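Only one protein chain is missing; all other protein chains are in place.
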Amino acid sequence: MSEPLLSLRGVRKEYTGHFGRSKVVAVDDVSLDIRPGETLGLVGESGCGKTTLTRVILRLVEASAGEIWFDGRELLGMGRRELLSVRENMQVVLQDPYASLNPRMRVGEIVAEPLVTHGRVRRGRAEARSRVAELLESVGLEPGSQDRYPHEFSGGQRQRVGIARALALEPKLVICDEPVSALDVSIQAQIINLMKRLQAERGLTYLFVSHDLSIMRQIADRVAVMNFGRIVELAGTEELFTAPRHPYTHSLLSAAPVADPVVERTRRRIVLRGDPPSPADPPSGCSFRTRCPVARDECAQARPPLEEAGSPGHVAACFFPVRDAAELVS
Amino acid sequence: MGTAILRALRRNHAAKVAIGIIALVVVVGLFAPLLAPHDPNLQNLSLKLRPPFWLDGSEPGYPLGTDKLGRDVLSRVMYGTRVSLLVGLAATLLSGVVGSAVGVVSGYYRGWREQVFMRLADVQLAFPSILLALAIIAVLGPSLFFLILVLGLTGWVSYARVVRAEVLSLRTREFVTAARAIGDTGPQIMRRHLLPNIVAPLATIGTLQVASMIVAEASLSYLGLGVPPSIPTWGSMLADGQLYLRGAWWIAVFSGAAIMMTTLAINVTGDMLRDVADPKAYNR
Amino acid sequence: MSAVLEINDLHAEFRLDAGTVKPVNGVSLSVEEGQTLAVVGESGSGKTATALSILRLHPTPPCVYTGGEIVAGGRDLLKLSEREMRGIRGNEIAMVFQDPMTSLNPLKTIGAQIAESLRLHQGLSRSEARSKAVDALREVGIPTPERRAGEYPHQFSGGMRQRAMIAMALACRPKILIADEPTTALDVTVQAQIMELLAGLQERFGMAIVLITHDLGVVARSADQVLVMYGGRPVELAPVDDVFADPRMPYTRALLRSMPRGDVPGGAPLDPIPGAPPSLFAPPRGCAFHPRCALARPECAELVPELTEKAPGHKAACVLEGSLR
Amino acid sequence: MTGFIARRVGHTVLVLFCVATVSFFIVRLAGDPVQQMLPPEATAEQEATLRASLGFDRPLLDQYVSYMTGLLRLDFGQSVFFHRPAFEVIAERLPMTVDLAVAAMVFTLAVAIPAGIVSAVRRGTATDTSVMASVLVGQSTPAFWVGILLILVFAVNLRWLPASGTGSPAHLVLPAITLGLYSAAMIARLLRSSLIDVLGEDYIRTARAKGLSGFKAVTSHGLRNASLPVVTVVGLEVGSLLGGAILTEQVFSWPGIGRLTVEAITYRDYPLMQATVLFLAAVFVVVNLIVDLSYAVLDPRVRLT
Partner (left out) sequence: ASTSSPASGEKAAAALRVSLASDATTLDPQKQGDLSSMNVLINVFDTITVRDTDDKLVGGLAERWESVDPRTWRFHLRQGVTFHNGEPCDAAAVAYSIERLIDPATRSPIVELRLVTKAKVVDDRTVDLITKEPDPILPAKLSLFGGVVVPPKYIKEKGEQAFAEHPVGTGPFTFESWQRDSQITLKANPGYWNGKPAVEQLTFRVMPDPSSSLAALQSGEVDVVTGLTPDAADQLGDAPGFKVVTAPGVRTFFVSLDTTEGPLKDKRVRQALNHALDVPTLIKSVLNGAAERTPTLIPRQAFGFDPAIQPFAHDLAKAKSLLAEAGQSGGFSLKMSASTADKDIAQAISGQLAAVGVKAEVSLLDPATFKGRLVSDNKKALGAMYYVGNSGWTMDASSNLQSFVRHDRRQSRWDNSRADELIDKEEQSVDPETRRKAFTELQNLLIDEAPFLYLYQVSILYAVSDKVRWKTNANGTLAMASAKLA
């Protein structure tokens, strides 16, 4: 297997509130490898730390601990200049297509901005225009859209602009933080297809964040499940969907509705009890235990480590990995 | 924004009238030397306190009457336009530039810069501006420039606060995150992404402030802290005329009407701008 | 069983300065006691507009109800005075909104907000209303409701807020509950809890639910009948199985095909609907879907199809006849 | 909470320290009380003698240090002209100032709240337009002008109210209106726009869906939410009502702090100028501290940390 493009080792991020407000551990001891050319999916519930993890990787927020290796270089200790060169190879597509484009800039300027910042082209030059036109075309927008403002576009088109901006520098890694969750279902599919096509054409590597498991199944090669700042399960996509080990993964899979009334009527669902705990006041031991249908006393004592569970490359953090979903349905 | 303004205008008749008034005022101000029938400072003591043309005792050639030194009220009101607008605009611009810079920097960087600037703003707000005006004008003598300086210096805080609040919310917006991910530096982000997005609220407070600066000039004139007397201003005419309200009311009334109309027009325009700038509040 | 709510050819439009939009354009539907009608459609298709029209909650102006009738409890709601309408809102017909954070007043306690409608409609005293509010919270599964009733919305998690909204809506035992995307803002696990809760409460109290959603999965799970909307018009109305098994409107079919499915292995490219939903300010001529429709015919650009019965109990608005499979 | 208060008190002290320092130097820019005290025909020796006996001949830094150390002992210095402690001179005016400020605030709120509500609820109608137009007229008319017009109408022509002076509640009416007009206009506008924002919030729709009438929804759900941004401005306005009443006090011969400030300035009475500036600043910061604290009362989400 090839060297990982991105490697996280023990990454941790704490947010400390001002003046004695309790601290939140948003990302807790995360280690991950992303191989060149693959799509690693990251799922988890709201507030589990997905966005924070992507921002730590992009060094938009400073990690509290750990190491991040990208393309053989350690990111966290880098200075500003060095970081700028890394950024050429690591770009981001953000969630909200309405908020992620500056409403006062023309689409052409938005897409050209990375090129300008990195000195590839000069603002407003013909060369910049033609490069932008190419990029827009590759994401399925008319080259003539350059002179229009974001609000003149629909959500899906805006997300295409966001993707074009991310691709402008021809990065190796694109980090996608919920790129389709703000879009309509009919548009989601367009964007997912586009991203898959671009990956195939350009050999891109994706870190793809979503809370929607059905999208993960379509796009990811491997999926990491995150809960309370930690990776609780990581496996190849099909393996994860067919043979999950962590009760949390099970509950996620079971909760996601399927667009088929026949299936829905026959499905046996795991409905979790209670509410997710507050991040400011996490439970001891395994953080899922308060809602876990199979939790035992041991789960409160210590944190289960991420260990090989079943097939190679499948890891889960549970003292009592689930073998059969029936165990969970009460 | 431009088309939005036009669209808003089509609908908003008050704003149409308001912009018409502002245009008129600007034209009168610019071309006062051509339009005014007299030198505004030309005195004719034998023609003092003549009433406007429709009253008995009026003097031909002085349609709005004369003041106590026999100067033409119409010409003075026309010339006054220049100074009032100049004071209003320049002071607003000055406070706008200072305030926005402070606001953007403290909102974007936060930390010690924010602390320093916000404490400074507290001091400024807590310090009575009249004293500042007096000190500056007493030391440096009355002049247009210092008047603008004083008004400008006392007005920056409102910009700084609004801009800072605006920037605090903008900086968490995703397009700023995107710009940081691209590698834009702080100054680049402030210039390319933050400033263009606060223009609308700035324009709004700006217009409102122009109006209050015009009124403030009048108040300082009343306290004798205005511009040199050779420069006719609405404010000083209003202040002078206050004494004559019962007899020669026209001295104050025409300048007062000019102030009121202009500030009203500016305020209406400002309201319209705010509605345009905040479509959420508008389409409801 | 008879329909507790029946809407016939409802039209509502917004007369804005920038133009007139018609988000509710000939909507007809009916719901029976204990049944759930799901309204689906893309963003901007008029789902919320329809829901708010039922309670006449749109601001007037700019909204004008230009036609149709809304029959509930034997009366046409459009003909009632505002005063009479107030007696119906929250009492006979209640509503749950999408975003439980913004739909609750941040400055009032949860208990007070629930008690408000009890005092209004049932004339209860402050303390009676208060204790009934606690009961209502208990019904929706909030632990220690006595204490929680005195807390503010920000002290609740998202799921709890939505439960509180439901408790508020159900406090007066309405016959009809309109739920506008009640779970969209929530996590899947919490979403499942809420849907479960609604189903349980529907069983207990036998109310009719109009469930507005854009999630076909949610529809599949909870609906009896489905109304599909597109561009402000109803385009398909049928029992849930029929809609999924044999959609008669190309839009519905395309929507179903474009859905990524979590229960089948991925790999094959998805089948998206090209283009974007129509603007309500400048709707396309003819069938609003025709520019995106793979099966469009020339006449689709001219004529606006009515909602007609294509199969027993299965209505669709399309020139095509017969199954689309 | 205690942390918050401690921090804010720290800020307050810092701000007051800066104000004291700035005012100390600024008043000295504007000229000398000795020159104002003596008639022009005084000789240079007479001037020097008086200056020395007042201590203004000492090095500036010396004077600054003793002023600041005096402040620590709450000694604000001795008014040169009034021959009394500056603090006493100010304290004496305080009741009048407070009377006027309170009356003006009452007027302000009594006008602004209904005006703001009506025009927000009737947004876009003729009512809204006319209310807002009058509000704008109020905002663009200088106080000295409003004051004299009120006097001419209500005191001279109608003889309903006294033209100036103090003594009875009737004396308060005209100055309170004059003083409160600008704030009333400003708060009405602010309340309107903030209420319009709030009326578009989802929870207002929720309230209406519950069966509340539009009016009830505004009063029981809208007002308190809309009051949050308004309270800040009310706080700032209280500060300016207490200290900024200069023109109004002048026109109505009202013996308050504003006129004292003008007197201190015209006499160049350093200690008194410094003391009034410091006093006004203190009022301002304290009022705003109270405003911040009141957020916590108004808004349960605000935790003072």
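Odds and ends about this structure:
Each chain carries a letter (A, B, C and D) given by its place in the written order, and its residues are counted from 1.
Note that contacts are C-beta pairs under 8 Å (C-beta built on N, C-alpha and C of every residue); 3 or more make two chains touch, one makes a residue touch a chain.
None of the values given here were measured: they were computed from a predicted structure.
Counting contacts over the entire complex, the absent chain touches B, D. The chain that is not drawn here is touched, among residues D:Leu71, D:Val230 or D:Leu260, by D:Leu260. Only one of the listed residues, D:Ala104, D:Val251 or D:Val291, touches the absent chain: D:Val251.
When you scan D:Val15, D:Ile117, D:Met132 or D:Ala163 for touch with the missing chain, the hit is D:Ala163.
Panel shows subunit D; residues 30-32, 35-44, 46-47, 49-50, 53-54, 81-84, 89, 92-93, 96, 144, 147-148, 151-152, 155-156, 159, 161-168, 170-171, 250-256, 259-260, 263, 265-268 of it touch the chain omitted from the view.
Of the residues in subunit B, those that touch the hidden partner chain are 41-43, 45-46, 48, 68-70, 134, 137-138, 141-142, 223-225, 228-230, 240, 242-247.
The definition used in the following text is that only the chains that are shown with their structure count from here on.
Annotation for subunit A: no residues touch 2 or more other chains.
Under the contact definition stated at the top, the residues of subunit B that touch 2 or more other chains are 284.
Of all the residues in subunit B, the ones that touch subunit A in their complex are 173-175, 177-184, 188, 192-193, 196-197, 199.
Subunit B contributes residues 7, 10-11, 283-284 to its touches with subunit C in the complex.
Contact residues of subunit D toward subunit C in the complex are 201-203, 205-213, 220-221, 224-225, 298-301.
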